[in-house]
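Removed: one protein chain of the complex. Kept in place: all other protein chains.
In order of appearance the chains are A and B, and numbering begins at 1 in each one.
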Amino acid sequence: MRVGAELLKAEGLVRRYAMRRGMFGRSVELRAVDGVSLTIERGRTLGLVGESGCGKSTTGRLVLGMETPDAGSVAFDGRPVPPPGTAAWRALRARMQMVFQDPLGALDRRLPIGVQVAEPLDIHGIGARSERAARVESLLLAVGLRADQGARYPHELSGGQRQRAVLARALATDPALLVCDEPISALDVSIQAQVMNLLVDLQERFGMGMLFVSHDLRAVRQVSHRVAVMYLGRIVEEGEPDAVLQDPAHPYARALVAAIPHPGRSGRRTVLQGDPPNPADRPSGCAFHPRCPVASARCTQDAPTLKRRPDGRMIACHVAQGDAAPGRGVLAEAA
Amino acid sequence: MTTAPLVAISGLTVAFDGQPALRGIDLAVAPGEAVGLVGESGCGKSVTWLAALGLLPPRARIGGSARIDGTELIGASAATLDRVRGGRVAMIFQDPASSLNPVHRIGRQIAEALMLHRGMAGRAAREEARRLLDQVGIPDATRRLDAYPHELSGGQNQRVMIAIALAGRPELLVADEPTTALDVTIQAQILDLLQQLRRDTGMALVLISHDLGVVADTCERVCVMYAGRIVEEAPTDRLFAHAAHPYTRGLIGALPPIDGPRRPLLAIPGGVPEPWAMPPGCAFAPRCAQRVPACDACLPADAAVADGHRAACLRAVTASIPAEHAVA
Partner (left out) sequence: MLRFLAFRLARAALTIAMVVTFAFIVLRMSGDPAQIIMGADAPPEAVDAFRTAWGLDRPLWEQYFHYFGAILSGDLGRSMRDGRDAIVLVAERIPATLALTIPALLIKVGIGVPAGIYAALHRNSLADRIVMVIAVAGFTVPSFVLGLILVLVFAVQLGWLPSGGQESWRHAILPIITLGVGGAAVLARFTRSAMLEVLGQPFIRTASAKGVPWRMVVTNHALPNAAIPTVTIIGFMVGSLIAGAVVVESVFSWPGVGRLLVVAVSNRDLAVVQCILLLVACTMVVANLVVDLLYGLLDPRLRSAPRQATA
């Protein structure tokens, strides 16, 4: 149970969906996740960052086995994750929990939160019945709620308190892995800080590995030990959060960092042109090339692979890898 | 402020079904300036401008005054309001996809504003609509005139909303969380566009946001709102360096830094009070680390901290130390 030991390893995950365009259209294949490999370590957090439609949430569900990948594998504790729905998978799910963006949607409105926190204990038959009340109380205290708030219904709590209740429920089975999908996006700024602090604090106390899925690089840096930047179903850069934030290597990571609004950042920044691409209409070559300010001819044909730099940073970019001279972007070259 | 304000809001109050939402707002916007309005959900930052422009539902009880160039807007006739809305003051909203009419083409929605405020119709209106789409950076503007909102991305729809806003040549654009529903890189595009348009047209901008970072990037002056009041107002640089109100300092401390050592964020404990359970004194007192008994006695009055810097906090003047997270 050493901190930093490998807990979960996903390799070459692919997830495709069929999508129909319009009332009269044909169905198109959409690759939500297109060959993602990642490792989550005990007691450490991997931040997964990207824009809507980049496949980060799907990756989170694939990792938990809530969806079956079309290709690739997930191993938990060195053993492959069993297919969803099986008894073995359900048993394993006690050790892997998920926290979603919307705490109100994740909670049952008709039950007091204490009952909901106790539910996983009942389902997985953890502890003696008599001990469960004490366990629920300690879980509520651990996430910063009062024991008496266990009798409250979800609508009687504030947004931040609800997310605490969701966390208490997720922690009930003492999971080794916690997947958090945009856990703070629906919360107010001051509450976001509370929840981020709580996540870091809980990890220190309970030592679980975490996958923190977010669109917000600031939040990812705050809670993660490594960060992976996703674009259109692939990881394009992965490394230490501070290193990536200070010196992003992939042009898309550079744009994400430049786009962080932060007081005291002066000077004009480079603003990425164009819209996030449609996963059903994937550009050839490097998927980022239509928006890339340094795309060269090679980028339009040849998809770069994720390679490790000597300093440990992983990058998927011909230009950053030195395999292509920086161009001026597709728009500029066409003009 | 030396110039006469373009819009002057004073003592503005709003209540919904007897529950106060705004509890006395005083705010002036000078011609051409960019003001940020920051606060958490329910603090009244959007309601302030919806009330000023008469866009709240009839059950809202509105008091106080909002004037544009001396013309009172609170209780004004429908005809007066229709001339001001989209003409002198334009407004854009958070969710661009649902803020546009799904059954009308983009061009028609822009032309409607051109017709109302500039009397343009037919070919002239279409040409001007195309120019506006160009101006807000929509590629292939001529073809886009005939597109429906669902055929455009979220970022492009927000550009269309801005084009509609520009159609009436407004003196003030109120942008209500214009980038909250958009992706990070698109948020940067839209904020850039707003800056550039302000430089080009000289219009004033009120940027409503929950994100101090967004406001800091764009505005010269920031008002921080809490529970229906403005609790602090200062030039942007000064606010981040010398925030006087504990709530403002809390908001700044809650922002994860982008460099330096990682440590726990300075989270404000507790949550925003419900409108039916307002504390008797300062609304922030129950969450405040600097609270003294006097804080619960009565609403703290606005006090000048420095030139152009005021705060509604009993301890603001004495506690005017730099915020912990002051950014160099």
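Definition applied: a contact is a pair of C-beta atoms (placed from the backbone, for glycine too) under 8 Å apart; a residue touches a chain by one contact, two chains touch by 3 or more.
Values in this document were obtained by computation on a predicted structure and should not be read as measured data.
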{"item": "Given B:S98, B:T142 or B:Q196, the one touching the chain that is not displayed", "value": "B:S98"}
{"item": "Residue of B:V29, B:M161 or B:L266 touching the missing chain in the full complex", "value": "B:M161"}
{"item": "Chain not shown: contacting residue from B:R23, B:K45, B:R67 or B:R85", "value": "B:R85"}
{"item": "Missing-partner contacts on subunit B, residue numbers", "value": "53, 55, 78-79, 81-87, 90-91, 93, 95, 98-104, 112-113, 116-117, 148, 150-151, 161, 164, 168"}
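Methods note: only the chains that are shown with their structure count from here on.
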{"item": "Distance from subunit B to subunit A - Cα centre to Cα centre, in angstrom", "value": "31"}
{"item": "Residues on subunit B engaged by subunit A in the complex (per definition of touch)", "value": "40-41, 153, 155-156, 183-189, 191-192, 210-214, 216-217, 236, 240, 250-259, 262, 264-269, 271-272, 327-328"}
{"item": "Subunit A residues within the subunit B interface of the complex", "value": "51-52, 158-161, 188-194, 196-197, 200-201, 215-219, 221-222, 242, 245-246, 255-256, 258-265, 269, 271-273, 275-276"}
